[in-house]
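Complex shown without one protein chain; remaining protein chains in place.
For subunit A:
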C-alpha cells in the first residue's frame, strides 16, 4: 500500500467549498491602525514584563519609566492622528468585527485617559519624597510587596534597595483596559476590558511602602467588592444575551427598539420577555455604577482611596472614572435609547442620592484622602446629571467634565503626597492646619484644586459643572440641577473649610513638612494647575472639541 492510500483510510481531501455551503471559515478583519492606541499600550505592557524579567535590577526603574512614558505618548499621538483623519467625526465606525467603536466619544475619552495616565505615571515614578533608605532613593511602593510588613525579609529588601518596579507594567495593563472600556461595542468586550483594568488596580492598591496593613486591607476590600460587582455585571450580560440573542450593542438596540429584521423562533420567544431585559440592564448598570462609585455602590471608595498608595489613588480616581462613565454613556445612549423611560427614573434617584450623599458625608471626614474620596463620589453624581440629560449636549458636557475633573484629581492627590511627617504622608486634616503659612506655594496650589472641585468661576470645575447642569436642565431634569446646585453648596463648605484651615490657623510645632519633589511630581502638579486654569478661563475650544466628539457610532 502506498503512503497516500494508507492516509486515505482515515483522512479525506479538504474540499474547496464545504458541503452544505455557508460554513466556510471567514478570517476576521482587524483594523490594526485604528486600534493602534490600545495595541501600543498592550505591547508596551508585555515588553515591560520582559524588562522586569531580563533587565538588571539597577536599570529597571529607568527602563520601565522610559518605556511607559514613550508608550503612552505614542498611543496619544495615535489618538491625535486618528482624530485628525476624521475618525472622530465623519469616518467614525466600528472596528475589529464589531468589538471596538472608533468614534468621537471613544477617541476623546481615550485621549483624556492617556494624558491623565501620563501625569499619573510621573507621580508613580517620584523618588525624592521619602527620605533615602540605606542610601537608595525610594518611591511610594513597597520594597518587596510579598514580604510581611515589619519582618526581617522586608528589612533585608529595603536594605538591598529593592523597589516594586512592577507597578509600571501593571499600570500599563490597566491603561490598556481603560482604553478599551469606553470603546467597547459589545458586552463581551465590555466585561473583558473591565477585568483587564480592574485586576492590575487591585494589585496596585496593595503595594504601598508606608502603612502597608491599610494598603493590603484596601486591596482586599476593593478586590472582593470588585469581583462581586463584576459577577453581577456578567449575570446581567447573560440575561441580555438571553433576551436579544446577541451581545453586539447594535443588535441589542435593534431588538430593544423592535426594529430587528431576522427573528428566529427562539428570539421571538425571548424578546417579549421584559423581565430578562430589565433585570439584565439593572445588573449591568449596577456593575458600571460600582466602578463609577455612585451611591449606593460607593462603599468601597473611601476605604480604597485612603488605603491605596496616593499616586495610585490619583490614577484610579481620575482614569477609572473617565473610562467607566464612557462605558455608561455608550450603554445608555447606544443600546438603550428605546428604554429611556425605564432607566431615567432609576438614574435620577441614583444621581440625587450620589450628589447629596457624597457631599454630606464628606463634611464629617477628618482624613484628606477620605475627604477627596467622598468628594469624588459627589462629582460622580454631578456627572450622572449630565448623563441623564439624554441629549447630544449631555454627551459633550460629560466629556468636558471628565477632562476637567481628571486633571484636578490627579493634581490634588499629587499635592497630598508632598505633605509628610515621620510616618509618611500626613493625611489627617488637623496636620494640615497652618500649611499656608509654612509653604504658601503648595497650599495655594491645593487651594486652586479645591476651588476647582467646588466649582468656583475661573476654574475648570465651574465650566464643567455649568455645562453639565445646563445640559441636564435642557434635557428636562431641572430638579436634578436644583439638587446639584444645593449639594455643590454643601460641598463648597468643606472645600473652603480646608482652605481656611490651611491659611487662617496657626501652624503646629510638630506639624508636617512639605517635601520638595523632583521634576516628575512638579510636572504633574503643574499640568494639573495649568489645565484647571485654562479650562476655567478659556473653555470654549475644549467645549467645541467635546461638541464635535459628541456623536456615538452605531
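Here, a residue touches a chain if its C-beta (ideal position, glycine included) is under 8 Å from a C-beta of that chain, and two chains touch if they have at least 3 such contacts; residues count from 1.
Operating definition for what follows: contacts and distances are computed from a predicted model.
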Among "Transport permease protein", "NADH-quinone oxidoreductase subunit K", "Phosphate import ATP-binding protein PstB" or "Diguanylate phosphodiesterase", UniProt-listed name of the chain not shown: "NADH-quinone oxidoreductase subunit K"
Which of A:188, A:278 or A:490 contacts the chain that the document leaves out: A:188
Residue, one of A:45, A:71, A:145 or A:398, that touches the chain absent here: A:145
Which residue of A:114, A:219, A:336 or A:452 touches the chain not shown here: A:219
Residue, one of A:270, A:505 or A:548, that touches the chain absent here: A:270
Residue in contact with the excluded chain [from A:231, A:363 or A:500]: A:231
Residues of subunit A (touch criterion as defined above) contacting the omitted chain: 145-146, 148-149, 188, 191-192, 195, 199, 202-203, 206, 212-214, 216-221, 223-224, 227-228, 231-232, 234-235, 237-239, 241-242, 245-247, 264, 266-267, 269-270, 302-303, 306-307, 364
